[in-house]
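Following this message is one structure expressed as structure tokens.
What you see is the complex with one protein chain gone and the rest in place.
The first chain written gets the first letter, and so on, giving A and B; residue counts start at 1 in each chain.
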Amino acid sequence: MCLAVPARIIELEGDRAVVDAMGNRWKAKTTLLPEAKLGDVVLVHAGFAISTVDEEEAKKTWELFAEIENFENTSNKISG
Amino acid sequence: MATEPERILLAHGGGGQLQNQLIRERILPKLRNDVLSELGDSAHLELSSSAICFTTDSYVVKPLFFRGGDIGKLAVCGTVNDLAVSGSRPVALSLALIIEEGFETRLLDAILQSISDAARQNRVSIVTGDTKTVDHGSADGIFINTAGIGIKLPNVALGLSRIDVGDKILINGTIGDHGMTIVSQREGISFESPLASDCAGLAELTCTLFESVRGIRFMRDPTRGGLAATLNEIVEGSRRSVEIEEKEIPVRPTVQAAADMLGFDVLNAANEGKFVAVVSPDAAPECLKICRGHPLGKEATVIGEVVEMRDVPLVELRTKIGGRRIVQMPYGRELPRIC
Partner (left out) sequence: MLDRVAQAQHTIEEACRGLDRQITVMEVCGTHTVSIFRSGIRSILPDKLKLLSGPGCPVCVTDQGYIDTMMQLADREDCLIATYGDMIRVPGSDGSLETRASRGNVKVVLSSEDALQLARDNPNKTVVFIAVGFETTTPATAVVVQEAAREGIENFCILSNHKLVIPAIRALLGGMNDRIDAFLCPGHVSVIIGSGAFTEIVRDYRRPCVVAGFEPLQILEGLAEICRQLAAGTAQVKSMYKAVVTEQGNTAAQRIVAECFEPVDGYWRGVGKIAKSTLALKEQYRQFDAFQRFGLEDKPGKEVPGCRCGEVLCGLIDPIQCPLFGTRCTPQKPIGPCMVSSEGTCAAWFKYGRRK
């Protein structure tokens, strides 16, 4: 019962963040994750970051995460 | 102090002076062609063949302007594409505008420019038209209807009944771009995104295909309802089943990520620059080659094939992990979910 997607925090002011998922930028709040920092990859559910993503662990089992990494490393991030 | 923008009045649809002014000063200059300039009650056309295709569509998209296009471009390309996938060369379009009182004229100008550009790019003429105005609140800004005529290409016989077991299913590129772009710019959901609609006229590509390759059985453009709806229509109409390979379906990562965040299914998302083609196994390689050599087909790929129907016609998907599941006809409206 929980659609949640990993995304990277690209802006952070107080508990108001902007996160990036494959180029899409969403507003999210970090109220539930006070330790979140700029640059962290977090899991976002219903507009809230609910967990940081351990990138090493994620790479082992999470295909979606691997795709995020690949995407961020390409020069052509605009999907065109 | 900002000046009040110029707006459409009810009288602009009243058949009198204001309407004439609108047509002559705003519409005609952009869509200029000999037939339209006659401003007759109907367009007189001399066609090279009496075998024609004729289609109509209405456009009510919201928002009116989106990355990659607007309602005007959509109105031309959508109808051009219906003619294109029917195996014809589009030649002429009618254009009916229903404009809400209060609609800003600069927006109308922009839409007319898009229509003009799209018509030119797709080598069609707007030969006849109509303009009406409605009360404020009745039309979401503007509604557009276009009807189109295309000349049937010789030696092209398309039909669901021509589809046979073993035929390949081909798509000319990524799915979900238009649908997810519209969602990203819709009020209440909007998020910043580099996503753009794939809105484009396909006639040049489809005509090349039809003229070069024998064995194209059927074609359709997967607009509302997406690939899922089109594949279901194909199995219902042909009384066959279809097996699709999930890993072959081209999807941009940004489109998939947007769908994931909202809980949408990319298979149900609209496409405005894509066609699904069912072709004989022999024709598939040539079709792919032609598509990939064209700007609108660079990511063309075979996504599946036609198989024998068991008890009911089904669209079956072989998933990335080798499992199987059914793809059903979508409900008709995607809503963002948290679950």
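Methods note: a residue touches a chain if its C-beta (ideal position, glycine included) is under 8 Å from a C-beta of that chain, and two chains touch if they have at least 3 such contacts.
Note that the coordinates shown come from a computational prediction; the quantities given were computed from them, not determined experimentally.
Enquirer: Touching the hidden chain in the complete assembly: which of B:Arg32, B:His136 or B:Lys320 does that?
Expert: Of the listed residues, the one touching the omitted chain is B:Lys320.
Enquirer: For chain B, which positions touch the chain that isn't shown here?
Expert: 188-189, 262-263, 317-326, 328, 331, 335-339
Enquirer: Could you please point out the chain A residues that touch the chain left off the display?
Expert: Residues of chain A in contact with the hidden chain: 1-4, 29, 31-34, 43, 45-48, 50-55, 57-58, 60-65.
Methods note: only the chains that are shown with their structure count from here on.
Enquirer: If you average the CA atoms of chain A and of chain B, how far apart do the two points sit, in angstrom?
Expert: It comes to 33 Å between the two C-alpha centres.
Enquirer: Under the definition above, what is the set of chain B residues touching chain A in their complex?
Expert: My answer: residues 184, 191-196, 252-258, 260-261, 263, 337-339.
Enquirer: Note which residues of chain A are touching chain B in the complex, please.
Expert: By the definition above, chain A touches chain B via 1-3, 5, 7, 21-27, 44-46, 64, 67, 71, 77-80.
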